[in-house]
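The complex appears here without one of its protein chains, the remainder shown in place.
Moving on, here comes chain A:
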């Protein structure tokens, strides 16, 4: 043989035959033909390079390779000793698995049922968690989009807010090389959007956006072109749902709507409804150009340090966000002088983090009349993920327990296999195949189950989850991963344990009594029940706390309070008339006007307040503007002093007990207080340009009442009269007697319409509004109850299997005992005792764990229940009862059996 490189000139690696097809041929062509085939190809390639050039020779080589793709060349020559291929063995494993599974129907059913439930829980929670984790990823450039976050430090406060000034968002784009584009949106409040043709009118959030908004984000359109939709003045884009409501059609580009901006707006695009996992919820965006000539807008864009706009920057590829943020801060500092002690810095928050990592960031729209963007809570996402894994683990443990328990039944099979030459690896493969078959069947059932449950689950979580062919491939990938891992985890222990026994022992004794195996099984049962008991206790505590919050004395009577929003200047001006008219409605008992209501979701302003002669800058307290009917309508108790009496009280204030304590006032007796500044959630500003404080007299003290969620401690609060320089009135609250609510509402609507025909009646019941504080807790509670039920169900399936098996194993013993005169009761006790002992151990372990975890959770609430100690007893009782009922059936069956039958054979 010649050395190929030395004898052929120019035969270096670069000019040889293409590597890939050559390797492919080497693989596919049968070994006994490989030499001649590769030789032929090589020689021909060589000739062709000489004649046609390298490129053509390469191409021909590829084509010729295909000519060898026929069975004739690929079929291997039979070997002298047949060697079963891997696929043969797999087929064998599968056959054996199916035979074993169909022979032991009870165990198979128990395993499949347990695993299906476990996997179904896992998939449901997984879908939920996945949805939360993939918020705002639907935009193509998500990875490069960042939200500008302003960090403002003043001597009195630190503020982190998702807002920036117009100057920052506009100049940064022009002057900083890393920034490609900027999107800007500002939500200013709510107004009625209406179709001038048919008078359909709806209240919507007003948002103004620049053209960049549509360039940075990818909103899908139903009608119109998206790119240039926000460039011209007096244009608006709306979502398809709103279009449908206004026009009964989604093809409405070119039509005009009115949005209380004193000019018609032309629709330039209709967007698809925002997907549920998008942080954007605005239904209509007006082009920024629409208001660019308004005087108000000139104010907005003048300063560098205002916090008007929510800005998103699109960075260039490979730009570093930290560097870009530093440049923005530099740009800002170069262009404005801060007051001493004040500093402002910017950071950039990745768009994908916006949903779950914004806990400490104030929403930029806090001053507007609009709801903050919805957020997720990372802690609960983690908690759910852990719970999901636990449920799956419990299902795996079931399988392990049942498989090892049944090991001695299969000892004969294992012994014979080993004796006739099976390696340990063969047995391991066989057991793993068996567990994978069970998991696969369970997985398929679970997917069906999930699809059955999803409609209810979606309704309950307010999401649009689905598990089908359109589902994100990653979910299937994770699902399959879970499937394989579950199969391997549940199969591994029995596989390695059972395959390791010596064949001689197996065949001689036909019995396995392995002590460590038994105690492991016990340990696993304890583990399962520990988790179940923890879940039961957690559910009880959650339930109790929510009950507590729903029934707690709030310091006012929240029932049958109807709150009506004031949505226009005309209505506000005519408030006295409307109040009088409202109180004439027979079903209305009391009417009050206030600036905010307890349980408010809009920002409640805070003020600085100080007593006379005090030189410091004042204590911070919440502010509520109310009229003289407030105490009667809300049933708030006056502790001392007096209520407001009318207009002459416009410079009087009433304190709540906490505020009175803060200011050191025991008896309201007209003490002079000064209110120099107020804040709407952010920094304090003087009340007026002249910087003269609002001087008032304390005329009364009311009992503390909960005006925020029970997570918060009652804060100091100052009640001012309805006409005050701090905050306008914004609501009517009517105490109604509950009869014929629709008629009451209709009357109210008429009264409002007589004052302002365009006013839209917007109302809610205060108790429902308050319940929204705890809606998430309620959701979690429900979810937890279901998961707890699922865990305990799965665990008892496992216990049932073990009990059945134990009874079967001890059938001779029971027979002998009965013959010697044991009663049915004593035999049942004998069998049940073993399992109940385990459950009691679990309860002992679970109680402190649950106590720690739930105590931690309760601390989150400023007002919470003391830990319900009886929940341990109740959870223990529930777990024991369930375990007992599970075990008793098999035990009684075994105890009642005629001993003759069990002792006859052998």
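The definition used in the following text is that a contact is a pair of C-beta atoms (placed from the backbone, for glycine too) under 8 Å apart; a residue touches a chain by one contact, two chains touch by 3 or more; residues count from 1.
One rule holds for everything that comes next: contacts and distances are computed from a predicted model.
Peer 1: UniProt name of the unshown chain, from "SigE family RNA polymerase sigma factor", "Helix-turn-helix transcriptional regulator", "Cytochrome C oxidase subunit IV family protein" or "Carbon-phosphorus lyase complex subunit PhnI"?
Peer 2: "Helix-turn-helix transcriptional regulator"
Peer 1: In the whole complex, not just what's shown, which of A:44, A:137, A:589 or A:661 touches the removed chain?
Peer 2: A:44
Peer 1: Among A:19, A:63 or A:199, exactly one should touch the missing chain; which is it?
Peer 2: A:63
Peer 1: What residue numbers in chain A mark contact with the hidden partner chain?
Peer 2: 1-4, 7-8, 11, 35-44, 46-47, 60, 63-68, 70, 72-73
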